[in-house]
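As you look at this complex, bear in mind that one protein chain is not there, while each of the others sits in place.
Should a chain be cited, it is by its letter among A, B and C, assigned in written order, with residues numbered from 1 in that chain.
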Amino acid sequence: MDRLVTVALALVALVWVGPYLWMVATSFKSLDELVRAPAWPIPSRFRLDAYREVFSALPVWRYTLNSIVMATLIGVLQAALALPAGYALAKLEFTGKRVAFVLVMACLIIPPQVTFVPVFTMLGPLGLVNTMTALVVPFAVSAFGTFLVRQAMLSVPNELIEAARLDGAGELTIIYRVLAPLVRPTLAAMFLFSFVYHYSDYFWPLMMTTDDHIRTLPVAVALLREQGTGVRWHIVMAGNVVLTMPVLVLFIVAQRRILRAVTARALS
Amino acid sequence: MTTRLVLEGLSKRFTGRGAVHTEALKKLDLEVRDGELLVLVGPSGCGKSTVLRLIAGLEEPSEGRVLLDGEDLVRVPPQARDVAMVFQGYALYPHLTAAENMAFPLEMRGVSKVEREQRVREAAAIVGLGDKLERLPSELSGGERQRVAMGRAIVRRPKLFLFDEPLSNLDAKLRAELRVELVQLVRRLGATALYVTHDQGEAMTMADRIAVMRGGELMQLDTPRTIYERPANAFVAGFVGTPSMNMVSVADSPRVAGLTLGVRRGATCGFRPESVRFVKDGADTANPTEGVRLEGRVVLVEPQGAETFVHVDGEGFVVRARVEGFGGPELGSRVVARVGAAELHWFDESGRRVEPLA
Amino acid sequence: MSLRPTRTFHPYAMLAPTLAVLALFCLVPLGVAFHKSFFAWDLLTEPEPVGFGNYRALLASGELGELIVRTLAYSVVVVSASLTLGLALAVALNREGRFYAFVRSAVFSAYVVSWVAVALLWLWLLDPQAGLIARVSKGLGLTPVDWLGNPRVVLFTLAGVTVWKITGYAMVIFLAGLQDVPRSVLEAAALDGAGPWQRFRYIVWPLLRPTATFVATTSLILSFQAFDIVRVMTQGGPVRSSTIFVYAIYEQVFVNMRVGRASALTVVFFVLLLGLTGLQWWLWRKSADSRVAT
Partner (left out) sequence: MSRERGPSRRVFALGLGALFASACDRPARPAGEVAFWFSYGGNNRKVLLELVSRFHREQSAVRVVPTFQGDYFEGLVKLRTGLFVGAVPTITHVVGEVVPYLARAGVLERLEGVGDAVLSDLEPALAQFGTFEGAEDEPLVALPFNRSTPIAFFNRTIFRELGLSPPTTWDELRAVASRASLVGEEARWGFECPVDWWFWTALVGQAGGRLVEDGRITLGGEPGARALELWQAMVHDDRTMRSPPGRDFNAWEASNGDFLAGRAAMIWTSTAFVRYLEENASFPVGAAPLPGDVRRAVPTGGTFFVMPKGLPAPEREAGLAFLRWMMQPQQASEWARRTGYMPVSQAGRRELEATGFFREHPNFKVAVDQLSVAQRWPWAPELFRVQREAVQPRLEAAVSERLDVRKVLAEARLVAEAG
């Protein structure tokens, strides 16, 4: 029985890891090999031609930089804005608190897929398409992140905030210098999750970019599948490797935190 | 520089659900003199913490004034009040080292880095934290955290120190040690301090003067000795002293078979356990109309080492008595005990002390 | 207990950026979509009011109904398969050891990788001629299935790829849920003679039910938002057989240049999501109640 489970699990691992291996193997093949012996897993020799082609066909570094800048800005802004909002919602008493909280929670259920048409028609005439602003600002606030930070702040003792006030700290100092370090696990999880999500995002940059200087990596890699003649899969897969590897490395390095971010939602 | 804190008619009402008001503080007047350690004591919910929070600016009073050296602080935000507070949970910043915790208030006030380090070193020496300065709070023991919290308060050299039950999270032994240190420290600094505790023992040992509070009102403000020897009312009498004062209601006394009350001068009669003296059966020669006479059975003996507490059941009323060392009657034995008339405290119907006739 | 703000305006200032962004990109657009759904507009010329014309056109052509059915079918397959598989994997992998950790990471990694990468990867694997899967099934003597070309199959192919992508999500949530199942209770049950299946059926599953509800409803909503995979793998074809909601909205506005019709679809989509969220709430509370009751 146990052995059976182990075999089944090994098969499961193969189903999930196999495609990655296949992707990497394909990227080292030549077009000829793909046509002649497409099912043979190991490239006859490791050619970097496909990568060379990807890097010469696309300004890969520019796209990668765009993706990283965009994802980082979104992550930083989400954290930076969730802190004061989460603090106010968790710790301060004021009129309209319930309304504010309900507003935040309401936006939790409205994904960008619902709002993209009007947002596009709103941002368009403002000349914001093809700008980093259009890529970042709609995601500068994460309703879910705000909620998570609020939850984390709830468990911070009031005394600490009072002590800081007596020590002479202003509210911004309290938020960014006293409370931020305290909820750092939440912030880190939030940032990582948001980074990975937006780095990989295709939907929004696809609609908001038409220019090379602002195009992001997933959009560009999807374009590698040039239609009309035969798709040159070794090149597409090389692009895919370039797109996937940073995320997979980040995943391996920060697996715990990413897991926490994912499960936080379920457990909160 | 002298410091004088005056609270004038200070009231605080909290609005709860359905606009129900709770009165946490009712028109409190209080003065803390320069260099004085005044202890606010009372059961939980008596409003003592509210007093501290109003002084610190963490709450806004409903009425009244907080005057520090004549200046009304009510409109001044906590950041701008020259007041330091040590919290029950210490409220240390967990991500900062002991030194950084202590330097924080200075940094917030724009003190230069060099001076900060200097003052932190001094403060650390005063609180006895020399070699632990680079540790995080989580790496320190409870007592050490307490010292850091103290250090963070004194490093600012504030006009006024506020202590909100700073020792209650420690175990008994450490608490006893630290309170001595704390008193010495406050004396040495010549600081003016307001100290809140629910522990009357702590209040007695530490205070220059004690303010006993109950239900948002001041019950008595005086030196520990006066509070103990001449409690202003039945509440203070019962609250101060361990074990607490024996209280007999005159109305109830006829129903207590073993108890005889002599001359009555109020509604309630109280006497401290140490006032109870056991007499040999038959050797009871005193005038039965003076003081209190109790006949009963020993139901509990609590030896403490230097003293022993004996509980005597006079058929309906248990009296706590204190005897030196391990002496005193045996468990189960029948005894006769007496309290001299001069050692009785009398209180009227409203609980107010009735002074003996001159 | 809440703290008193040092200045009355502080909490409002702290919330202002958050509420402003949320209002601007979440609430206002809903209103705009509603408004625009009564116009015919191609982005280039002036919008023309058409009343309920957009809704009527969507209903009359049967497009809306087909769209809802297709989206639901896709979602149901995705949710039920990823839930079952995720639960099975979580139970099988809930133990120490490098091998198990490796399998866990492998399955979960797909959740982290971008949709585009996954879509391209599977497009290649499923290529009817040179794709690995076609080759392998040919090698095994099986009739090759036209995974992306057959209108009856394609939706399930997309659902399958989605399951590959998100099963890791269900798995980790279930693994987290399993942490809450006290080991001592399981040990006690084992001593009482309960076999593995009985332990699962009578102890683990009842405790996991709220988690399962959560996973089911979140993946349902997630699957409703699928776009990248459709756009990259099939562009909604063949014969619209893989056109699901978000792609349909995208197609209306960007391919057909019908902003009004896209807005009408948006409004319907929002109502659907609202319904799903309501369902989520209802199920969540019900499972919480049943947990209290049992």
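To be clear about the criterion, a contact is a pair of C-beta atoms (placed from the backbone, for glycine too) under 8 Å apart; a residue touches a chain by one contact, two chains touch by 3 or more.
Keep in mind that this is a model prediction, so the values were computed, not measured.
A.B. asks: For the chain that's not shown, point to the residue among A:T6, A:S30, A:N130 or A:Q255 touching it.
C.D. replies: Here the residue in touch with the unshown chain is A:N130.
A.B. asks: Extract the touching residues of subunit A with respect to the undisplayed chain.
C.D. replies: Residue positions of subunit A that touch the missing chain: 57, 69, 73, 76-77, 79-80, 83, 121, 123-125, 127-133, 136-137, 172-173, 176-177, 180-181, 184, 187, 207, 210-214, 223, 226-232.
A.B. asks: In the complete complex, which positions of subunit C touch the hidden chain?
C.D. replies: So the residues of subunit C touching the missing chain come out as 42-45, 57, 61, 128-129, 146, 148-151, 234-240, 254-257.
The rule is simple: only the chains that are shown with their structure count from here on.
A.B. asks: At what distance in angstrom does the C-alpha mean of subunit C lie from that of subunit A?
C.D. replies: That pair's centroid distance is 17 Å.
A.B. asks: In angstrom, rounded to a whole number, how far apart do the mean CA points of subunit B and subunit C lie?
C.D. replies: Each chain's C-alpha centroid was found; their separation is 61 Å.
A.B. asks: Two-or-more-chain contact residues of subunit A, please, as numbers and ranges.
C.D. replies: 162, 165, 170
A.B. asks: For subunit C, what residues touch not just one other chain but two or more?
C.D. replies: Answer for subunit C, listing residues that touch two or more other chains: 3-4, 6.
A.B. asks: Quick one: in the complex, what on subunit A touches subunit B?
C.D. replies: Touching subunit B: residues 157, 159-160, 162-170, 173, 178, 181-182, 184 of subunit A.
A.B. asks: Note which residues of subunit B are touching subunit C in the complex, please.
C.D. replies: 58-60, 77-79
A.B. asks: Spell out the residues on subunit C that touch subunit B in their complex, using ranges where they run on.
C.D. replies: That would be residues 3-4, 6-7 of subunit C.
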